[in-house]
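One protein chain omitted, others in place.
Chain naming follows the written order as A and B, and within any one chain the residues start at number 1.
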Amino acid sequence: MRRVRPYRLARPSWCVPVIAYLLVFFVIPLIANLLRSRPVDAAIGGGPFFYYVKLLTDPYYAGVLLETTKVALITTFVCLLVGYPVAYFMVRFAGRWNALIVFCVVAPLLTSIIMRTFGWRVLLARRGVLNAWLLDWGLITRPFELADQPIAVYIGLVHVLVPFMVLSINAVLQGIDVQLEDSARVLGAGRLRTFWHVTLPLSVDGIATGCILVFVLTNGSFLTMLLLGGGRITTLSLLIYQQFSTTQDVGFAAAMGNVLMLVALLGFLLQFRLLRRRGVKP
Amino acid sequence: MSVRPHGGGNNTTAGAPVELADVSKSFGGVQVLKPLRLALVPGEMLALLGPSGCGKTTTLRLIAGFEAPDTGSIRVAGRDVTGLPPNKRGLGMVFQNYSLFPHMTVGENVAFGLRMRRTGRAEKARRVREMLATVRLDGYEDRLIHQLSGGQQQRIALARALATSPSVLLLDEPLGALDKNLRERMQFELRDIQRRLGITSILVTHDQEEALTMSDRVAVMAHGEVLQVGRPTEVYDRPLTRFVSEFLGTANIFAAVVTGANGPNRWSVALDAQPHAAGTVESPAALAPGQRVTLAVRPERLSLGPPTDGTVRATVRDVVFRGTYFAYELTASGQPQPVFAYTQLRQPVAADAAVGLSWEPGGAVILQDTA
Partner (left out) sequence: MKRPSLPVALLFGYMALFLLFIMLPIAVVVVVSFSSSSYIVFPMPGLSWRWYRHIVEYRPFMTSLATSIELALASATLGALLSVPAALALARSRHKLAGLLANLLLAPISVPAIVLGFALLYFLSALSLGLSFTSLLIAHTVAAIPYVVRTVLATYRAVPSDLEESASILGASRGQILLHVTLPLVRPGVFAGAMFAVLTSLDNLPLSYFFGSATTNTLPVVMLSYMENQFDPSIAAISTVQMLIALATLLLLDRVYGIERLTAV
């Protein structure tokens, strides 16, 4: 019989240092950031939400918000399309190759984002690897520019974020009983139909977790846009970075940061509810 | 073979090795232990026997100090330990799943308690060797825990608990995780070690056979209460209540009425189900003719014979060979439950044959509760 009350070595007071630390250096700074987003100069007018109104109504900034959402949605969707088959393969077919695939999925996390982004520049540039190969094989006659294009940003983002999608889905697929699939197939469903009617619906939790994670992470990325976008894609994070390094409009940058925070917070709450539904403790 | 006095100095102190006085415990408003009194005799092995969930482990954890009692006090070797943490109580304990430290070798596990007491190196090594010899695992010092079989782990857990010469050894279903054959062998081994060291022990078990074979005294528990304490033969042959008689083995329960005295401490009774069937019971307490009583008769105390006058008339339903005896299932008219009788030899009776059941005067017990 499992005892309800396990032995407790640690006292509740052991939580105090870390909580104090996070209150001072995490919670308070973020709250201060909320206050910072109010215009200091009363002459500007427009009340405490001036910057937020500007963000939503100014055509340029509204465009950035829209672009941010679009990039995050597309990246999430592509990561799902690219990552799901990989997670499925790892659970059902990889067998003894699984360790190798796990390594390949996790290994990029050992390299810096700058390294990976740099690698894509080298691959995609006009005088880069891809153009060199395509010319060699006579598939194209003139090299063309792939870097500094939106497509390069999407490729870079998917490359950086797809491991998170794969690992999230993989975790859930591992828990799905293979026997369910087998019995569906015994009942006469083909492999594809089994997948569509049995496996996919059961892996919805993993898909949701992965999608929320990738969506939030995309919103926080700016290096990929900066190094691969050539100024063609401007998102909120990138704008914060630029605001800080150029115009130094602190209040406005703070307001944009708070909007990003809000998105992240929503994602976090959503994920928490999902985990709760699955009965997982944080 | 050396007889080692059990350590901890409880010989010099007055009082029982362990004494519970009105100890009770509730979890979340549910009373798991009713006020409990229990005292151990030095050197004995006491079995706490009862069905799962009756509060045996809770009793043991209260003695060990993992839980605090709601009321009452706990004394170990004459000292009140009610407020002391487990590490100050000088006890030894073996857990059901052994709880060996997976990050230590066998030697380090056995030496753990000595290390906590800052025992010197040489003395520690000597003691570990001695303990491993006691559990017949000489030379296992450097093995890793996961290299051991279940039975070996069990013995290492015992060696670890004994290494510090505790005043009392607490065993919580120590053999519960072993398979049947090994469990029976370990019962004898554990009993042998306990006797040799003369260490006062409490054995928690839900297995009545284990309790009867291993212990000097059995305390039968149910619903957070100790119902009866006594020597194994005593609780088996002289159960006080229907629960005890049925938990310790099979019992045939008959409602009856006293018809008259039948010798010193002996009375004649007539069964309610078959008033013509007469029997004799022994009772130290005086009974009055006409008094209603409940009898318990063990199946091996019933003998099968021809359906003569004065016997309990019954019909054979089934007979099963149980290896060392034959078990007969019978129905007695007027008795709703089936009656069981065990015999050493196969009786010359066919299925559906009518037989007569009887018992010797000492074979029936009067229970304190009503049927």
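Structural remarks
Heads up, the rule we're going with is that a contact is a pair of C-beta atoms (placed from the backbone, for glycine too) under 8 Å apart; a residue touches a chain by one contact, two chains touch by 3 or more.
Keep in mind that what you see is a predicted model, and the values were worked out from it rather than measured.
Interface note: of A:Leu109, A:Ile140, A:Val186 or A:Val204, the residue touching the hidden chain in the full complex is A:Leu109. Touching residues on chain B toward the chain that is not drawn are 64-66, 85-87, 89-93, 95, 97, 99, 101-103, 112-113, 115-117, 160-161, 164, 170. Where chain A meets the missing chain, the touching residues are 3, 5-15, 17-19, 21-22, 25-30, 32-33, 36, 82, 85-86, 88-89, 93, 101, 104-105, 107-116, 118-123, 125, 127-129, 131-132, 159, 162-163, 191-192, 216, 219-220, 222-223, 227, 237, 240-241, 244, 250, 253-254, 257-258, 260-261, 264-265, 267-268, 272, 281-282.
As a working rule, only the chains that are shown with their structure count from here on.
Averaged C-alpha coordinates give centres for chain A and chain B that are 62 Å from one another.
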